[in-house]
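Down below is the structure, laid out as structure tokens.
Partial complex: the chains shown occupy the same locations as in the complete assembly.
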Amino acid sequence: MRKVFLLALRDLRLEVRDRAGLLSVLAFFAVMLFIMALALGPDEGPLRQAAPGVLWVALAFGSTLLATRAFALEVEEGTLDDLLLTPGSKEWIYFGKLLFQMLLLLPLAALALLMAAGLFYLPLERGLYLFLTLALGVLGYTSVATFYAGLLARLRGREVLLPLLLFSLVVPVVLAAVRATTGLLEGLPLAEVAPWWQLLLVFDVVYLTASALLFPVILEG
Amino acid sequence: MLVRLEAIGKRFGRDWVFRNLSFRLEKGEVVALLGPNGSGKTTLLRLMAGLLKPTRGRVVREGQALFLPNPPAFHRHLTAREHLLYDLAFHGREGDWREALRRFRLPEDLPLAAFSSGMRKRLALARLHLLRPDLWLLDEPETALDREGRDLLTALLGEARQEAGVVLATHDRGLALAVADRALELEGA
Amino acid sequence: MTEARKPHRPDALTWGLLGLGLFLLPAGLYVALTAPPDVNQGFLVRIMYLHVPTAWLGYLAFFVTFLYSLLYLFRQNPKHDRVALASAEIGLVFMGLALVTGMLWARPTWGVYWTWEPRLTTTAILFAVYVGYFLLRGAIEDPELRRKAAAAVGILGFINVPISYMSVKWWRSLHQTQSIDLTTGRINMAPEMFQALMFNLLIFTLLYLAFVRFRGFLAEREAGGEEAEALGLEARKEEA
């Protein structure tokens, strides 16, 4: 357990010191939201309608970027071997990397939500629920992304395979999250949004357990 | 027995680096791995560490192995102290990192990106010194070190011999003669 | 790897299944073409007898891949991996057929070959998962890692099967909802149509079983061949 936190902390530290990844994700969010707002605006109707989609595409790409980096950095510096040669089983690497990403992505997601609210005329009264949706969706996304990034870290064609493999697992999550977000923004009663949350939760649990169980196996190969 | 290679062969694409190699390392041994460029020393070390799989045959390992690549690999944005602390934590070990830094004459708070090549090598040695693995796999550990650094290396290898086994790949036959009990010589292609 | 015995030809069961399946195929087509037209769709409904069984068998095949991938991870027996591989390959073919027939069906009924609709999208994604499965296999040289990684994808990717199946319920959709709802066990379909559908389903299942056994046999031979090639290559070098 302690190792998980330490790894996440170390990666956060590296990311904060490097800044490159963080900044490029932020810049991507900003540019994406800005351009889409421009393309769809200035009327409120289409802007609002498109907002959940735009927000989720931005988040999905942001997390793919970070997930890739989480392992690419290790491979680049050659330090992945060191991680592989630590004693004991390897789940903690998975959880550490996952935690690292969640710690980075949650604030980023909140930020993206605020930016989207500003640019797309979104009501933020249900901000908390929106954030809950974001958290659930991001967790589902990230759990798979981390797994695949680890699986592919040492393979050659990784940049091709990652989007393909990841995407197919993640689209359902994104779809459910978009629906939940849309529901919240349209002011549907929470009871109608809840099934989407349940669905997201199911995805999260399934992906997390499956990935955590499979991760040590594939890292050994 | 720390590591045993049972008739292993390793192939990259269609070229065999070696076809049939058996080897056994006991605790307390220091073995030099010699051979011309491209003869497979680095490959063999990675096989022993379990970072590569043999194409044929079997590698049996007991205890904790550490592999020191050349040049050593570190996270550029950490300082020496931080790196050692994380390493200790990940390996679940305790150790006096202050003493290690002092012994290997390393600055505490300089990010590793600013280290010279010899300082990186020293840090790698300090790391081994702290983590004290059972099996030390060293790829050209003497390069980039100055005279004092080499003395530190020799002393460290002496300590390693007490409680562990060492395989070290090198082109420096002087070093091999000085520290190794026996040598494994690979032939070139 | 120890190979106890290398079969040189597929066994009798495989041939039997294949024979029976191929023999019944015309009968299935006959039943499909003589089944009563639908009230809304008329004779177009006949595509259904191809569309639905292929889709279901695709699901089944991916389920088998899922099971054998799990088995492989527990037992580490390459045989299980070969079954998973064979089943995924055939599942891909069946799913492809379901997609094509669906598109052919969509053109006259909806006026387009394709729309962004949950069932269609999720089915396309499901298809993509197993394309990825094979690309990944192709990308990894080390056989053991290849099998493990493929197993991981076979397991994780399977989640798209229930999603594809449930998509019509979860997302308001253009596509037909289930007439044979496996979640509630209700059947909303004329009995004749149902019988014809079941008959076709049976035929395709026979074919599926035959294909998997056949493909598994081929994969086994390939695996043997890989080994032999490695040894042969070495022998040649040793001579030189």
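Which chain is which? They are A, B and C, in the order written, and residues in each are numbered from 1.
In the analysis below, a contact is a pair of C-beta atoms (placed from the backbone, for glycine too) under 8 Å apart; a residue touches a chain by one contact, two chains touch by 3 or more.
Keep in mind that this is a model prediction, so the values were computed, not measured.
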Copy-number formula (whole complex, one representative of each chain type shown): A x2, B x2, C x1
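One rule holds for everything that comes next: only the chains that are shown with their structure count from here on.
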Chain pair, A-B or A-C, that carries the greater number of C-beta contacts: A-C
Inter-centroid spacing, chain C versus chain B (mean Cα positions, whole Å): 49
Centre-to-centre distance between chain B and chain A (centres being mean Cα positions), rounded to whole Å: 37
Chain centre separation in whole Å, for chain C relative to chain A (CA means): 31
Sites on chain C at which at least two other chains make contact: 142, 144-145
Residue list for chain B, restricted to those that touch at least two other chains: 53
Sites on chain C touched by chain A in the complex: 73, 118, 121-122, 125-126, 128-129, 131-132, 135-136, 139-140, 142, 144-145, 148-149, 151-153, 155-157, 159-160, 163, 170-171
Parts of chain B lying in touch with chain A, wherever the complex brings them together: 49-51, 53, 64-67, 69, 73-78, 82, 86-87, 89-92, 111
Residues of chain A that touch chain C when the two form their complex: 144, 147, 151, 155-157, 160-161, 164-165, 167-169, 171-172, 175-176, 179, 199, 203, 206-207, 210-211, 214, 217-218, 220-221
